[in-house]
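Note that this complex is displayed minus one protein chain, with the remaining chains in position.
Letters A, B and C mark the chains in the order given here, with residues in each chain numbered from 1 onward.
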Amino acid sequence: MNMLRENNWVLSVGTFLPMLGVVVLMLMPKAQDRAIKLIALVTSIATLAVGVYTAVIFDYGQAGKMQFVAETNWISVIKSSYFIGLDGISLPLYLLSMVITLLVVIYSLDHVPSPGKPKAFFSLLLVLQTGMAGTFIAQDLILFFVFFELVLLPMFFMIGVWGGEQRQYASIKFFLYTMFGSALMLVAFLALFVKTGAESFSIPYLIEHGGSIAKNVQIWIFAGMFVGFAVKVPMFPFHTWLPDAHTQAPTQGSVILAAILLKLGTYGFVRIALPILPVAAREWAPYIGGLAVIGIIYGALGCLAQTDMKRLIAFSSVAHMGFVMLGISTLTSFGINAAIFGMVAHGLITGMLFFIAGSVKERYHTLEISKLGGMLTQVPRLGWIFGFCTMASLGLPGLAGFWGEFPAILSAYNPAAGLNVTVFRVYMVIAALGTVLAAGYLLWLYQRIAFGTPKNNSHTGDGHHEKLQDVNTYELLAWTPLLIGILVLGIMPNLLFSVIDPAVQATLVVFGG
Amino acid sequence: MQHLNILVAQWVAPTIDYHGLAPELVVAGGLCLVLILDLFIDERKKWLLSVISSFTLLAAMIPVVTLALSDTSVRSMIGDRYVVDSFSLVMKGVFLLSGYVVVLLSSSHLEEGEYWRGEYWFLLLSSLLGMLMMTSSRDLVSIFVALELLSIPAYMLAAWRKRDPKSNEAGVKYFMLGVFASAVMLYGMSLLYGVTNSTLLVDIASQITATGGFSSVHALAVVFVIVGFAFKVSAVPFHTWAPDTYEGAPTPVTAFLSVASKAAGFVALVVLIYSAFPLVQSIWQPFIWVLSALTMTVGNVLALRQHNIVRMIAYSSISQGGFVLMPLAVAGMPGAGSSALRAVVLYMIIYAATNLGVFAVILAVSRKTRSGEVTSFGGLFSYAPTLGVLMTIFLASLAGIPPLGGWIAKFAAFQALLQSQSTWGYVLGVVGAVNSVIAFGYYGNVMREIWMRPVPDGDTTPIRTPGSLGLALGITTVATLTFGIFPGIALHFADLAEIAGAVIR
Amino acid sequence: MFVNQFLFLAAILFCIGVYGVVARKNAVLVLMSIELILNSVNINLLTFSLRNGSTDGHTFALYIIAVAAAEVGVGLGLVLLVYRNKRSISVDDLSEMSG
Partner (left out) sequence: MLFAEQVLTPLSSGWFLENAWLIPVIPGIAFAMIILIGKRMPMKGSELGVISMLAALVLSVGAGYQWIQRVNSASEEQFVSPVIKSWTWWQSGGFEFGIGQHIDGLSVLVLLVVALISTLVQIYSLEYLRGDRRYTHFFAALTLFSGGMLTMVLADNMLLLLLGWEIMGLCSFLLIGHWWEEDVNSKAALKAFLTVRVGDVGLLVGIIMLYFTANDWTREHLGVSGFSIRGLSAWALSGEPNSTVIMIAAIALFIACIGKSGQFPLHTWLPDAMAGPTPVSSLLHSSTMVVAGVFLVARLYPVFFVGLDILGDGGNLIMIIGGITIVISAALAFVQDDIKRVLAYSTVSQLGYMMLGLGAGAWMPAVFHIFTHAFFKACLFLAAGSISHSASHHSFDMKRDMGGLRKVMPITFTTWIISTLALTGVFPFSGFFSKDEIIDNVGNNGYGLFMIIGLIGAFLTAAYMTRATYLTFFGAPRGASAGQSVNDVHDHAAHSPVAHGPHESGALITVPLIILATLALGSGFLNATPFGESWERMKLWVEPRSEVVVEGIAVASESVVVSKNYSPQSEEGHASSVCGSQTPETGVCYAPKLNHAPFKWPKAMISLMIVFLGMAISWVVSFRLYTKRDPKFVGLTQRVSVLRAGHKLLVNKYYLDDLYEKVIVRGIAYPIARTAYWFDQKVLDGIIHAVARSARLVSGWVYRNIDQRIVDGAVNNSASATKYVGGVVQPTQSGKVSQYGALLFSAAAVAALVLVIINT
């Protein structure tokens, strides 16, 4: 794989700039509330600026190639190097992580969750940003693993310290689950390393040599990676951490979790598991697809059983990520394109939904669906934005969600050569039914929360209606880019597809075209 | 007798390479100085002794560095019985630096209690001297002498708080079991001598299967010898002393025992395995495999139940020991030898830095809370954020979370296992992976206390950390972070460490 | 040579020593049992040394005797310490810490 190495400083700067912010924050006295927020804001703006600059100088004509590649010695003894690069698959996710972080910071300017401690909160946020961005640019398995794990602790604390009632349980569960997955993943990485002759952890190198590993060995190694990534996604039997983590996490945590963290898993499949172990991927694909559609239906059913708004949105992630995984499991470039689009779209939409859930909680002091109602009369702007996101989430054509969902279903009709067509067509129909269920639970949610008349006991104990504040400036600032993104990507999906496609094609070369 | 006389007549005094022995000599000189000065120094100026001790250790680092830079890569003395090779130099560095950190940890602790300071420093330095010798010993006799030199002062250190029954208990348990274990080990050594007719490790290596195959005596000898050091590294089921001793001993001593003393055990184990037993791997490999799996698992599950922080760390360090044993369980497999050695050395380096950091925080916190309960860490982050963050870093490092030191250590261990490409290696790898998750259960519990729980007694006065403790914290933090983010540095030293004359590659 | 007899003697001493360590409660008796084991080791070493005709075994035995003396010294010191605090030298009384 030939690579472009010009301007290779941008990625490192973009990734580690937040760490600089963390260092500065560390030096700030705790009491300097405004200064702390300012530093966090400036850092994330600067990071995004670097990201945007990266996107500007990105050579879209060669989106299939690694660009801005930097490679220096890191841990030469174990043949791992600091090897980073960006291609069309990474670019959208890389940028998304920066955008989401900035928006979360903006939102947090006004909404540092209880118990406060803005210094620690913003520091963790920025550490998270480095971890997320780094995962998307790492081209070395060890580097990938380090970044992949780097997000764990900050998220653990974010849930555990700033979360809801059962935050401690949720945070430990989240952590142990993910840790379990990544421990097996690490073993799989090592096995891969050894089986390719213990030469290098570089992903391009492994792509070149991974195909030669014996089939049954590939299957086992893939199994290890599968568990690691599937926990993060999360796929059906490994998903039970997600509702708890999402529900208990503070709004900001939920947003980041939904928008970026879940994508680390799916990204891992696309970037690592599939291209390096094509033979095993073929063997596993039907099972992944099966778990994906189970996830779609199961997540939807889970949603229907919820009484808590945030938990419902959390379960909807299981269903939506099912579509993403279905796209991936087809092993076709179209399916994977759809999957990556789905990741971005889900990031925007579900991130937005969690923002809204946070604002609802803040205003009504509850997320019990039965206690909410009439949002449109009390806070009409919030209600309409919520409606917009609901529509986007249920896959309305013309909004971003559709372009992740529909092509994924489409691709399942014709999976890659060698996969059982009948099985995937059954998956397709089930997934299509899933879209109805999605419409069902989302509209049902919307109907009960936004429509109707406000419940008397909804926000104050004494039955007295206080004037609820509609969407405020910080929220508007934080949300507008997401809303615009949902709309623009819905109308012009090619903006994204044209970037992803060459890279996906390049990735799938190992499958023989 | 006749024979003996002839031999005595032929005896030529061995030539001593003073450059090679310089680190030991410096430490020996330092401890004599401490012993003598203690007699003359006024009680109020005893802090001078800690300064002398620390400078002794730093001074001993100088010859270690010059030896590392000198052209002669291997210096062997006394008929190859005492060897200064890259492995021993790296480990000497580890011992001296961790000794230095222990001195930093001890000084404030000692100043506040009415302890017998002069003797404390003397014993500490003696034990360290034993460790330095252990790294270079390549003969059963010198290994035994080094072992006792490092152990006997440690027994006394454990019982250091004379009036405290817990401390007494710690010392007696440690002593009784330690002596018993070394007696068993000696019995094994005597059998080993019997079947190989040599106490020199390299000779043992070549003689042990010279008769072709091996008998039950071989197996008994090898197992008993290994048991002696398995006790030292507190491998399950030879771990029973460790929790009680760690809990009862003064905290700086516990730090010393859990880091330096354990590392010394591993040094001996590694030297024996690589120099003396490479050809009888079918005996020790399964043994160490079982020890490793048991140690990780039992250490973890017992740690989960602890309420005392030091006791919890004791079990944690038992389980960490299991991870160090992990690569040794496949060290005899073709192709895995050098990466196993690297993994062990790396693990010891990083574990030393991290675990000492944990103890530094425990010491700092207990200065305020005066409690050993895990719950005493409740709300630490709210009143002592720096300590809270540092403790989090150390615990996360122990749990093996990137980008902190611990992960690369675990990584290297796993790598060695998989490098062996054997089923047993893979199985142990999975056991290790599962255990690294379980371990987070108790590390996470402490983190939870620090970050998410209220302060138990509501006392949120900030903690004042004395300078020496702060320095220790600084050193360990920097090391933990640096080794994690740039693992190349630690790996570089680990990779350099080669045992001269080792048969396993 | 009566090598086997010496070795048997050493083995028996070793076993008695181990039994003593495990079964005796009195700390001093435990110490003595350990001495028994060390002496069985010495007998072993000397026997092998004589059989093989090398002096290494003798040397080793001398070292063990010297170190054993130091060990016993420390051990008795510790026992004394315990006795002062607890007025008992039963090792089983030292079980304050457990779990």
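Everything that follows uses one rule, which is that a contact is a pair of C-beta atoms (placed from the backbone, for glycine too) under 8 Å apart; a residue touches a chain by one contact, two chains touch by 3 or more.
Just so it is clear, the structure is predicted and the values come from calculations on it, not from any experiment.
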Note to self: Counting the whole assembly, list the visible chains that the omitted chain makes contact with.
What the structure shows: A, B, C
Next item on the list: Return the single residue from A:Lys65, A:Lys173 or A:His320 that touches the missing chain.
Entry: A:Lys173
Checklist line | Touching residue (missing chain; options A:Thr240, A:Ser370 or A:Thr480) | finding: A:Thr240
Notebook entry, point to check: With respect to the chain omitted from the figure, which of A:Gly64, A:Pro250, A:Gly302 or A:Gly342 is a touching residue?
Noted result: A:Gly302
Checklist line | Which residue of B:Leu37, B:Ala219 or B:Ile489 touches the chain not shown here | finding: B:Ala219
Note to self: One chain isn't shown here. Among B:Phe238, B:Tyr274 or B:Phe493, which residue touches it?
What the structure shows: B:Phe238
Notebook entry, point to check: In the full complex, which residues of chain A touch the absent chain?
Noted result: 173, 177, 237, 240, 243, 298, 301-306, 332-338, 341, 374, 376-377, 391, 396-398, 402-403, 406-407, 409-411, 413-414, 428-429, 432-433, 435-436, 439-440, 443-444, 447, 450-453, 492-494, 497-498, 500-501, 504-505
Next item on the list: Over the whole complex, note the residues of chain C touching the chain we left out.
Entry: 18, 21-25, 30, 91-92, 94-99
Next item on the list: Name, in rising order, the residues on chain B that touch the hidden chain in the full complex.
Entry: 172-173, 176-177, 180-181, 184, 214-216, 218-220, 222-224, 227, 231, 237-238, 240-241, 243-244, 282-283, 286-287, 290, 298, 301-302, 304-305, 438, 441
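The working rule: only the chains that are shown with their structure count from here on.
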Check: What chains, if any, are shared contacts of chain A and chain B?
Finding: none
Check: Which chain has its C-alpha centre closest to the mean of all protein C-alpha atoms shown?
Finding: B
Notebook entry, point to check: Between chain A and chain B, what's the gap in Å when you average each chain's C-alpha atoms?
Noted result: 43
Item checked: Interchain centroid distance [CA atoms averaged], chain B/chain C, Å -> 25
Note to self: Taking the mean of the CA coordinates per chain, how far is chain A from chain C in Å?
What the structure shows: 65
Next item on the list: Please name which positions on chain A make contact with chain B in the complex.
Entry: 30, 73-78, 117, 120, 142, 145-150, 152-153, 156-157, 160-161, 167-168, 171-172, 175-176, 179-180, 183-184, 186-187, 190-191, 193-194, 198
Item checked: Interfacial residue positions of chain B with respect to chain C in the complex -> 3-4, 7, 140-141, 144-145, 148, 152, 155-156, 159, 162-163, 165-166, 168-173, 175-176, 179-180, 183-184, 186-187, 189-191, 193-194, 197-199, 243-244, 247-248, 305-306, 311
Next item on the list: Would you tell me which residues of chain B are touching chain A in their complex?
Entry: 342, 381-382, 385, 392, 396, 399, 401-403, 407-408, 411-412, 414-415, 417-419, 421, 426, 429-430, 433-434, 436-437, 440-441, 444, 447-448, 451-452, 486-488, 491-492, 494-495
